[in-house]
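Reviewing the structure listed below.
Now for chain A:
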Amino acid sequence: MMPEFLDASTVQYLQAAALLLIGLYGIVARSHLLRKLMAMNILQVAVIVFFIALSTKSGATVPVVPADAVDIDPAAYVNPLPHALMLTAIVVSVSTTGVALALLIRIRRRYGTLNESALLDRLRE
Partner candidate 1 sequence: MDLAARPLAAVLVSLLAAALLPLAGRRPAVREAITFAAAGLKLALVASMLPAVLDGQAIESARLPLAAGLTLGFRADALGLLFALTASSLWLLTSLYSVGYLRAAAPSRQTAYYVSFAVCLSATVGIAFAANLLTFFVCYEVLTLATYPLVVHAQTEEARSAGRRYLVYTLGAGQVLFVAIVWTETVAPGVDFTPGGFLAGRAEAGVLATAFALFIVGCGVKAAIMPLHGWLPAAMVAPTPVSALLHAVAVVKAGAFGVVRIVGYVFGVDVLRATGADTVLVVAAAATILIASMRALGEDHLKRLLAYSTIGQLSYIVLGAALGSVAALTGAMFHIAGHGFMKITMFFCAGALHTQAHRDGVHGLDGLGRQMPVTMTAFAVGACGLAGVPLLAGFIAKWNLGVGALTAGDEIIVGVLVVSGLLNVAYFFPIIYDAFFKAPTPETAGAREAPWPMALPLGVTAAVALVLGVAPSLGFRFFALARLAAESVVAGSGGLP
Partner candidate 2 sequence: MSEHLPVLIVVVPLSAAFVVPLLGRRSSGAAHIVTLGALAATLVAASVALARVLRTADGVWRYELGGWAPPWGIEYVLDPLSGGMSVLVAGLALAAAIYAGPYLRTADPDRIGLFDSLYLLLVAGLLGIVVTGDLFNLYVFLEISAIAAYALLSTGGDRAAVATFRYLLVGTVAASCYLLGIGYLYALTGTLNMADLSVRLAAADESTATAVGVGLIVIGLAIKAAVFPFHGWLPDAYTYAPPPVTGFVAAVMTKVSAYALYRVLYFVLGAEPAAASALVFLGWAGVAAIVAGSWLALAQSDVRRMLAYSSVGQMGYIIFGFSLGSPIAIVGALFHVLNHALMKGCLFLVTGGIRWRTGVSSVAGFAGLGRRLPLSATAFALAAVSMVGLPPTAGFFSKWYLLLGAFEAEAWVGVAALVGSSWLSAIYFFRVLERLFVGADETTPAPERRDLPFGMLAPALALAVVVLLLGLFHQPVVTHLLERALPPTVS
């Protein structure tokens, strides 16, 4: 049983914040470029979780309205817009990751390493 002050939305909020901080930490602190990239993905997931959390309502259902429905109650459905936005954000995130992976393959082929400090040494040569 959850404590009283931790209702569902606060938990989701804290979850997004935690993911965000993990992502930022990984980008800054990890020395392997691939790990940096994964941390970047975690950061993007944090934003997605944040938006999805915005759309939820307790007791609401999926926003699919029957064609013959009359007298629609907005409170009965979750907000569909953040979902739509996040679909786009996921596409963006996948594309960015794709470009990043292509770059990493090139870096790895040329310099033989993806470790940042080793890479800096190679660049200085």
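Selection criteria: all candidates are chains of the complex that A comes from, given by their letters.
Here is the rule we go by: a residue touches a chain if its C-beta (ideal position, glycine included) is under 8 Å from a C-beta of that chain, and two chains touch if they have at least 3 such contacts; residues count from 1.
These numbers were taken from a predicted model, which means no experiment stands behind them.
Q: Between 1 or 2, which touches chain A here in the complex?
A: 2
Q: Where on chain A is candidate 2 touching in the complex?
A: 20, 24, 27, 33, 36-37, 40, 43-44, 46-47, 50-51, 54, 82, 85, 88-89, 92, 95-96, 99-100, 103-104, 106-107, 110-111, 119, 123
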